[in-house]
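Only a single protein chain was left out; the remaining protein chains are all shown in position.
This part shows chain A:
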Amino acid sequence: MKTAESVVRAEGVHKSYGHVEVLKGIDLTVAPGEVMCLVGPSGSGKSTFLRCINHLETINAGRLYVGDQLIGYAERGGRIHEMRDKEIARQRRGIGMVFQRFNLFPHMTALQNVMEAPVQVKKRPKGEVREQARQLLDRVGLADKADSYPSQLSGGQQQRVAIARALAMQPELMLFDEPTSALDPELVGEVLDVMRGLAEAGMTMIVVTHEMGFAREVGDSFVFMDGGVVVESGDPRAVLAAPRHERTQAFLSKVL
């Protein structure tokens, strides 16, 4: 098996809901350790693309690889086969996802949220996982909130627990779908700090965000999407300083 030189590779990815084509051929690659910021107006298909990467949605055309594995389908003897629930679940293990609305499990404490997947999915011993989960909560600055339920945490704290929960599966890739959009302005910073720490530690990340400051400082690449296609991409500092495409210019003039 050859080692992949890209973590994510999209080749002409199409996705439609019924007759509505939402993704109209996305091509991009994400290198190991790269932080890619995905930006675009509402409805441009950013969430849809992220959800395709971990098979929460099935693509209709093109190819999508994570590492050297085709996502969502099995390619055998030149034919594409549907995948079993178990195999899809296995592929998702290596991909962490953080949602706009946190989606913590409300019936579990912060610690239990973080422990759930390693214990249930990887079947690792509880004692060991608990130790690791405490370290992760410490890493996101919530060591003292281990026994709190999500309803007892602020939005920023919940989102940090959600990041710790995704990290507990030791993913090679982290997907962030507008992780700070549901937060009060004064709580945005604490979540971005955690993400910055992750980026510095070498995590490969795709971040859908409207935080241009974060994109400029932390991003390695910047992708602007509109209407289901990639309009412009490049170095974040270069694109933000001098967008070439007029749609990018129009969008950035509104959010900057």
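Quick notes
The criterion applied here is as follows: a residue touches a chain if its C-beta (ideal position, glycine included) is under 8 Å from a C-beta of that chain, and two chains touch if they have at least 3 such contacts; residues count from 1.
As a working rule, contacts and distances are computed from a predicted model.
When the unshown chain is looked up in UniProt, the name that turns up among "Acetoin dehydrogenase E1 component alpha-subunit", "HupV protein", "L-serine dehydratase" or "Amino acid ABC transporter permease" is "Amino acid ABC transporter permease". Between the chain not shown and the residues A:H19, A:R76 or A:H107, the one that touches is A:H107. Only one residue from A:K46, A:R92, A:K145 or A:R160 touches the chain missing from this view: A:R92. Within the complete assembly, A:R165 is the residue of A:K15, A:K46 or A:R165 that touches the hidden chain. For the chain left out of this panel, the touching residue among A:G45, A:G67, A:P150 or A:P243 is A:P150.
If you put the missing chain back, the residues of chain A touching it would be 54, 56, 85-86, 89-90, 92-93, 95-97, 99, 101, 103-109, 116-117, 120-121, 149-152, 162, 165-166, 169.
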